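This part shows chain A:
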Amino acid sequence: MTVQAPNPAALLGDLATALASEAIEVIDLTHTLDQDFPVIVLPPEFGQCARFRMEEISAYDHRGPAWKWHNFTCCEHTGTHFDAPSHWISGRDIPNGNVDEIPADRFIGPVCVIDCSDGSKADEDFELTPEIIEAWEAKHGRIPEASWVLMRTDWSKRRGADYLNMREDGPHSPGPTPDAMKLLVNKRGIRGFGTETVGTDAGQGAHYTPPYPAHFFLHGAGRYGLQCLNNLDRLPPTGAMLIATPLKIKKGTGSPLRVIALVAREGGQ
Partner candidate 1 sequence: MARSSSSRRLGYDGIVLAAPVTVPYQRFSKETAHWWIARALRQTLKAAGVAPRDLDGFSVSSFTLFPDTAVGLTQHLGLTPRWLDHIPMGGASGVAAVRRAARAVQAGDADIVACVSGDTNHVDSFRRMLSSFSRFAQDASYPYGAGGPNACFALLTDHYMNAYGARREDFGRICVAQRDNALKNPHAIMKTPLTLDQYMGARMISDPIALFDCVMPVSGAEAFLVMREVDARAAGIPFARIRSTIERHNAFPDDPIQMRGGWAMDIDELYAMADAKPDDIDLLQTYDDYPVISMMQLEDLGFCKKGEGPEFVRAHDLTIAGDFPHNVSGGQLSAGQAGAAGGFIGLVEAIRQVTGTAGPTQVKDATTAMVSGFGMINFDRGVCSGATIISGDAQ
Partner candidate 2 sequence: MTTPIVPPPKKDPQKRTRVPTRPSELRSRAALGLAAAAAEGRFMLQVCGECGAIQYPPRDACAACLSVDLPWKDVSPAGRLMAETTVRTSTNVYFRERTPWRIGTVKLDAGPSIMCHVHGDVERGGTVRIVNRLDKSGQGVFFALPSEETPAMEDDPQLREMSCDPKYRRVLITDARSENAVALAKAFSDAQASIIFVGEAESWRAYPHRAALAAIPNVEILPLDVTDTQSVNELAGEIGGKTDILVNNARFVRPGGIMDRGDTVFARDEMEVNFLGLMRLAQAFGPAMRGRGADGQSSATAWVNILSVYAYSNMPAFGAFSASNAAAYSLSQCLRAEMRPGGVRVMNVYTGPTEDAWHQPLPPPKVAPAALARAIIAGLKDGLEDVFVGDVAKDLIEKWRAGAKILEREMTEAGGGET
């Protein structure tokens, strides 16, 4: 099968038209940066991820009569965010592994959404396995190289303590097995992997070998992680385009994101 290379200018023009006519819908996959949004919690003797905080500088008042603005502080990994290869020890020697060094074209790509919501509803420690991936491929076709792959769990609908779902033996939330990550990274050559939970790994991911396999394999191979994603239930299994551009933080290991997906409206062309 031959693919005719599209005329790029015409393509962008068509895209603009499609966006204007809402034939292509823009889905926001981001949670609001909210002081109360959970962050990952590590054993307390370790350094901790800073919660999002915002201080008013002025609000049309004596501190600044005609303007309102805030200072905000947070961790690179607060809220809906991006993990760069340098985030993990396995990726520390990856060239261009910091957010400021990653070429901008790497942030945009096709997206496959593997729906694990039923399984996650039944089992809070639900595992994404090679078998599930292969079953998905049997239905939707092989995961294209350089795709974003998202694990849909509907975990983003959880609120409060149910989100981290922390218990005495640690958090309980779905995630991929080491074999699943090996398949995605090494065999399928994905661009990155995204989840609705607070990390790309399962809540109990520390107990795999290697621990935290998503982080280990993704970043060790120079791929990216997306977490705390929202609205994955509004994406089709295939066919959407995902754009996740981190802030250009010098030597940054991640960044809060505004993640969007372009989706062909059902019934559209």
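In picking the candidates, the idea was that all candidates are chains of the complex that A comes from, given by their letters.
One rule holds for everything that comes next: contacts are C-beta pairs under 8 Å (C-beta built on N, C-alpha and C of every residue); 3 or more make two chains touch, one makes a residue touch a chain; residues count from 1.
Note that the coordinates shown come from a computational prediction; the quantities given were computed from them, not determined experimentally.
Checking the candidates 1 or 2 against chain A in this complex, the single touching one is 2. Of all residues in chain A, only 35-38, 41, 44-45, 47-48, 51, 53-56, 159-161, 163-164, 166-167 touch candidate 2 in the complex they form.
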